[in-house]
Structures are given as structure tokens and as C-alpha cells.
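The complex appears here without one of its protein chains, the remainder shown in place.
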Amino acid sequence: MFSFIARRLGLLIPTFFGITLLTFALIRLIPGDPVEVMMGERRVDPEMHAQAMERLGLNKPLPEQYLDYIGKLAQGDLGESLRTRESVWNEFLTLFPATLELAIAALFFAGVIGLLAGVIAALKRGSLFDHGVMGISLAGYSMPIFWWGLILIMFFSVSLGWTPVSGRIDLLYDIEPKTGFMLIDTLLSDEEGAFKDAVMHLILPAIVLGTIPLAVIARMTRSSMLEVLREDYIRTARAKGLSPARVVFVHGLRNALIPVLTVFGLQVGTLLAGAVLTETIFSWPGIGKWLIEAIGARDYPVVQNGILLIACLVILVNFVVDILYGLANPRIRHQR
Amino acid sequence: MSLLQIKNLNVRFGDANAVPVVDGLDLSVSEGEVLAIVGESGSGKSVTMMALMGLIDAPGRISADALTFDGHNMLKLSGRQRRRVVGKDMAMVFQDPMTALNPSYTVGFQIEEVLRQHLGLRGKAARQRALELLRKVEIPAPESRLDAYPHQLSGGMSQRVAIAMAIAGEPKLLIADEPTTALDVTIQAQIMELLLNLQKEQNMALILITHDLAVVAETARRVCVMYAGQAVEIGQVPELFDVPAHPYSEALLAAIPEHSEGAERLATLPGIVPGRYDRPQGCLLSPRCPYVQDHCRQQRPPLDPQVHSLVRCFYPLNQEVA
């Protein structure tokens, strides 16, 4: 098992350097003069221009600039935001829990409903329920989620008034950010009704963000389950006199989950991309909204290293999924 | 009172008009008896046993005048009641051991599961019993095999594990569906020997489905020959081999290489088993039978007692010996 993890880890290193190259190139590819673009004004005073070039290290040869960049990254220095003068790393750390909370809620929503719908659809193959699940999931898969968010707001928030329109919590509450996770922080605080309010704020964004993963997971679970149910070992399990529930869930689902898990991992990328849109629609203070605002404000250090951090996140999650895949599938684990 | 009593079993896939895969089968097995069922692929051997185990699903329909096992009417049992019998008193070993074991669980888990389900054994007791079972099926170094995954075992080893799972509930009837077909020739004899030893030791009934007549001759006391979903001859082993009464039995025996020494070619029966759409009106063998008469083409013969055996033929062979 250890060598399995080490092997996968080894594969990550070139990918990581590739990404640093990409984010490094990002700023150098901006058409026009980088200083002018960053300052948002033309004809900067030559002396100030030279100073800025010096400060940003843009006057050195490219290889040296890249080495400087890597050196800074190695020291954990991700630069500071041009707007807030706050370190990019700190901003990321403050905002990331919000995105993580949203993503976990969305995956939970998508995973529970998707698995259940997929399993039932497979068991009742060809039934009305099956066709319904397949139809809805195809629509969900094609969904422009920024529009879906607006429609849900229009219906649940504007027409019915059930859920709030934006943010993580009502301004009435003053919640001390202990963990950064609003659901946990509201529970820790003694403000009455704060937890419920936080949940109400979370529901719609989680549904919106979870829609595409839900569709993918439901479809994948169904097809994988159908395949597994045809296997000989399912017949063996039934011949043992096990209950149908045990046959389906212990013997069937366990094996059907292996490909679903991979898809789950792939959805993390989709999820982060979706977070950009979802956070924008619901004014959710997470890293997606942060990045878009930084782009709007030409806050290049944030754009550059925000993208680096998100890419690392995706790589990390895919790595964890890989390991889980190995745990779930003994045949992979024992591979040399 | 026999252990297993099957009367007029029909299995169809599709509506009531569909051609039956098992067609009016009568069969009985006594306690401790070894019965072989032979016939070519698609003759309904496995489906009969699947029907008995309750493993036939939705488009499949089962009907029978009687399907009694160990005093239970298997047709009337609820799912829950049947699951108390299936896997315990009546167990089955399948053809391909490499796919019959769940790849995600250890050997130990899959054996202990049966012990928990039917004997209520848990934890250490279950593990201890699983170990004994592995010893019983003669698996070397059983301690280390308990935590092995199926993909780490050879085919013969997997089949031994499957047998261990099947005998875990100390069944009164073990059904072995071509248990050696998927294995190497050298392993086949070992597995057969193991099955027969276990059968004697535990005094359980054994239904052996096979198309290997050599195996039948060595192992079974009684044999049922099936053709196109029907039993065509049921008789004692030495007699049926020496003086087959049904033309199909005769043809099967003639196709064994050992029986046809000196012949240039193995004897074959021309034609193929009738399919869904070309079932003859009369005897199902009539298009292929070398002894066919006009009468055979019009009417289906019943399964009647003849000199040595029950035979489904208007003109049984080898009757003069009596």
C-alpha cells in the first residue's frame, strides 16, 4: 500500500511544476506593458515604471524570473493582493472554508440522491422511474447552472420567500469565525436561530452546485450497477440465501461504487468551476467569487496564485480519490 | 419420502405462450443420493436448478405441480422463508469459480457471511469455523487464505472456496453445476474427488450437472438425461450406460471417445437442438433421431417406465434383455 501511494505521489511532481509554469506564464502573456495593465493607467512615470518592474522582478531574464517565482513559492510566499495589500495565502485561507462548506454540501446532496436514484433505476430497469431518472439526469447534465441558480432564486426566494437570496448568513447574526465553516460556527455560537439561518442560506447554492454532479453520479451509478448485477458473484450471493438488501448493497453497490468513485473525483474539478458561478450568483464569499472579482480588478497576484492554489487543490483531491480507488479495489492495490 | 420431489416443472422466459426452457420435468432425489443430470448446453439442466434455488428473475416464470424439498413446498414459501432454506439446507456450486466470488471481499468474509446468516456464528467463532471449512476442502495454508482476495487465488483454489461456502450450512442437498468445466484437466479430478468425499462424509445428496459422461459413470448412482428441456431417460448408472433405452442417450454414449475405439470418426447426431421457433410437433428428437417413425413426428411421447429406466420414447431400444 505504501509503495502504491509513493508511486502516485511521484506522478504529481511534474504536474505540479507544469502548473507553476502555467501560472508563471500567465502574467507574462498579458498583451501590452504589464505595469501599465496592472496599474490600470497609461504612460506611467518612467522612474516609477522602472521601480515597478524591479519590484515585480520583471526586468530579469525569464529563466531567472521563474526560479525566483519557484523560490518564493517554496518559502510559502504567494505575494500580496494589489487591492487589499493582504497576503494571497491569508485571503485564500479565510475564504476557502466557505467554498469547501458549499462544495461538501453540494457533493453530499449529489452523492446521496444520485446513488439512491441510480441504484433504484438499475433495479427497476425499464420502469417509469428509470426513464424519469435518465431523462432528468440528462437535463441536469446539460444545465447552465448560472441560469438554474437564478430560476431557483426566482421561485424559492422571490415567489415563495422560503430561502434568502444571497450570502452565508443574515446580517442580524454576528458569528465569530472559529472554524470558517458557518454551520459549525453557528452551532458553537449561542445565537438562537443562527444555525437554521445558515442552513437556509446553504440549501439553494448547494442544490445549484450539486446539480451536474448529481446527474453524472446517477447515470454512472445506474450503468455500473446494471453491469454488476449481471455478475456471477451476485448469483452466488443470492444462492447463499442473503437478503435482497444485502445482495444489492453489500455485494452489488460495493463493486458498482468503484467506477462511481472515479467519477466522483473527476467531479471535483467541475465542482470548483461551478463554484465560481454559484458563488457569483449567491454572493457566497468563497474563492470562486474572490477570483472573479480579482480578474475584474486586474489584481494579478491574486489571479495568478489563486489559480495555482485551485489547481493544486484539484490535483490533491484527485490524488486522494486515486488512493481511495486503490482501497476500494483490491485488484488495483496489489498491482505491482 | 424423498428429499427433493419435482413434478411437472415448467420454466418459461416471457409470457405463458413462450416456449418452455424446462418442459414438464419430473425428478426426485433421496437423502444421501448422487444424481447426475447430463445433456448438452441449453438443455435446461442449469435452469432447473436455478428454479429450485429461486434464482429465476422477472421475465422467467416457474410453474410446477410440486416442488418439494425437505418437507417445504418451495413454490409457496415467502422470500424470507425460502432464504432460510437456500444457502443452508440446499446449496449450490457454480461453473466458473473465477467470477463466482465477489472480488471486493476476502475469502474469510464471504464464508463467514454464510455462517452468520444461517448459523448465527459471529466474530471468532465464525472465523474458527471458516478455517475448519477451508481445511475440509483441503486448501493448503488455510490461515493465510482467509484474508486473501479472490484474484489472488487460482481457479481450482477458488472452486474449493466456493465449495467451502456451499457446505458451510451443512446442506442436505448440494447442487454442483458443472463444477469442473472451467478448470484445468489436472484440477478437475481433484475437485470431483473432493465433492464425492464431502458427499460421503456429510451424507448429503448431490446433484451433479455435467456433460462429461465419464464423470457420471464414475460418480453417480442414478442419471437423468435431458434434451431440449425434457428428461428423456432416467435410470440407474450401469444399466443406462450398458443398455441405453432412449436414442438420444445412445447417441450421447456413442460420442464418448472411449466407447468408439476403432471407429474412424466419433459418432454424431446430425442437426441441432430445436430452438424457440422450430420445435417439432411430435417428439422433440424426431428431426434428428435415426430410428424415427411417422408416429414420432405426430405425437410427443410421455416419460414411461421401461425395462431398466424411465424413457420418453415410443420405440425404446435394448428392451429384449429383460
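When the chains are written out, they are named A and B in that same order, and each has its own residue count from 1.
The definition used in the following text is that a contact is a pair of C-beta atoms (placed from the backbone, for glycine too) under 8 Å apart; a residue touches a chain by one contact, two chains touch by 3 or more.
Convention: contacts and distances are computed from a predicted model.
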item: From "Dipeptide ABC transporter permease DppC", "ATP synthase gamma chain", "Nitrous-oxide reductase" or "Multisubunit sodium/proton antiporter, MrpE subunit", the hidden chain's UniProt protein name; value: "Dipeptide ABC transporter permease DppC"
item: Among the chains presented, those that the missing one touches; value: A
item: Selected from A:Ile153, A:Ala194 or A:Val321 as touching the chain missing from the view; value: A:Ile153
item: Among A:Leu78, A:Ile169 or A:Val314, the residue in touch with the chain that has been omitted; value: A:Val314
item: Positions on chain A where the hidden chain makes contact; value: 14-15, 18-19, 21-22, 26, 29-31, 138-139, 141-144, 146-148, 150-151, 153-154, 158, 216, 219-220, 223, 227, 263, 269-274, 276-277, 280, 291-292, 295-296, 303, 307, 310-311, 314-315, 318
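Please note the rule applied: only the chains that are shown with their structure count from here on.
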item: Chain A and chain B: spacing of chain centres that average the CA atoms, whole Å; value: 54
item: Chain A partner contacts - residues on chain B that touch it in the complex; value: 53-55, 79-80, 82-88, 91-92, 94, 96, 99-105, 113-114, 117-118, 149, 151-152, 162, 165, 169
item: Contacting residues of chain A [partner chain B, same complex]; value: 231-233, 235-244, 251, 254-255, 258, 328-331, 334
